[in-house]
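Pasting in a structure now, in structure tokens, and then I'll have a few things to ask.
Only a single protein chain was left out; the remaining protein chains are all shown in position.
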Amino acid sequence: MKRSAWLLMGLMIILTGVLGCSSVQPWEREYLADETMQFDPDPLMAQWHQHVREIREGGRGGFNGTGGGCGCR
Amino acid sequence: MNKMMNKRKTINLFLSVLIFFGTGLAHGAGLGEKAPDFTGKTLGGKNVKLSELRGHIVLLNFWGTWCAPCKEELPYFNRIYGKYKGVGLEILAVNVDKVAAQAAGMSGALGLTFPVVLDPSGDLFNLYRIRNMPTTFVVGKDGMIHSVHWGFGPNDPPRYESEIKNLLKD
Partner (left out) sequence: MGTRWVRLLADREPWGPGRLLKAVLFIAWMVVPIERSWAIEPAQDEVEAGYNYYHGGGVTVQGPAVIVRKDILNGASLKAGYNVDIVSSASIDVVTQASPFKETRQEYSLGTDILRGDTLVGVDYINSRESDYLSDTLSVGLAHDLFDKNMTFSLKVARSWDQVGKNNDPSFGWKNFNRTIYSTGVTQSLTPRWLVQLNYELTADEGLINNPYRSAITLSGALVPENYPDARTGQAWAVRTSYGFPSGVSEQGYGGILSSIQLDYRYYYDTFDVHSQTAKITFQRYFYSNWLGGVFYQYYWQDAASFYGDRVPPDQLYKARDKELSQYHDQWVGLTLKYKLKQTQWGIIRNPYIQISNSWMVFNYDNFTDPRTGALYSQRVYVVHTDLGFNY
């Protein structure tokens, strides 16, 4: 477990450096604002499907995350 | 217990890394700078040049139809435009939608009375170094950027009101 935490940290730092180079401008996020471009935009449906997975699958987790969208404030 | 400590320390390190990378927000066109001049085409087909509005207070707004806070903000601008237009307020709303008809549709639905400048290629957004949607610059009568508003929230209307009133006194 300790080893995978270090691996994860290394991966995150590399990713932060490499992926930080991508440059979608704040005004170019029109498509990303659309619900079809987001992961789990419908909370009730996502909750129900997640519930079904938890009951019927031995594996757990991995499909929660935040991000994408229009980033408008 | 040791495993829990290691996990917690790793999480602490992540947070430090992300705070280090994240808190350096880029700035858009700055306060106290002269508002970069441009010529844009409006929905009505006319050309508008920012420098020709010297002597007016200009609210220069950057928006898109896909941006939720932008849609909250435009009806408010409509109201203050009606209130202060006669005494020297101008509003230019620069829209970034790829298709003009989208902007026209929303402008019509909201009954906007101020010019909407079309910028589908984002050149004006680049010129003003926009980092947030929406962004509004308050440009004084001298053509200098008096303030920058990122986003639109409940605190903004009173701030706009007091800024406009102060600038009108000059």
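Things to note:
Labels for the chains are A and B, by order of writing; each one numbers its residues from 1.
Following the convention adopted for this analysis, a residue touches a chain if its C-beta (ideal position, glycine included) is under 8 Å from a C-beta of that chain, and two chains touch if they have at least 3 such contacts.
Predicted, not measured: the structure shown is a model, and the values here were computed from it.
As for the chain not pictured, it touches subunit A at residues 1, 4, 8, 11-12, 15-16, 19-20, 22-26, 28-32, 34-39, 42-45, 47-49, 51-52, 55-68, 71-73. Residue-level contact of subunit B with the missing chain is found at 4-5, 7-8, 11-12, 14-15, 18, 21-22, 25-27, 66, 68-69, 72, 97-102, 104-106, 109, 131-132, 149-155.
What we mean here is this: only the chains that are shown with their structure count from here on.
Mean C-alpha position of subunit A lies 28 Å from that of subunit B.
Every residue of subunit B that touches subunit A in the complex is listed here, in rising order: 3, 6-7, 10, 13-14, 17-18, 21, 62, 64, 66-70, 96-98, 122, 125-126, 130-134, 150-151. Taken together, the subunit A residues at the contact with subunit B in this complex read 1-2, 5-6, 8-9, 12-13, 16, 20, 25-30, 33-34, 70-73.
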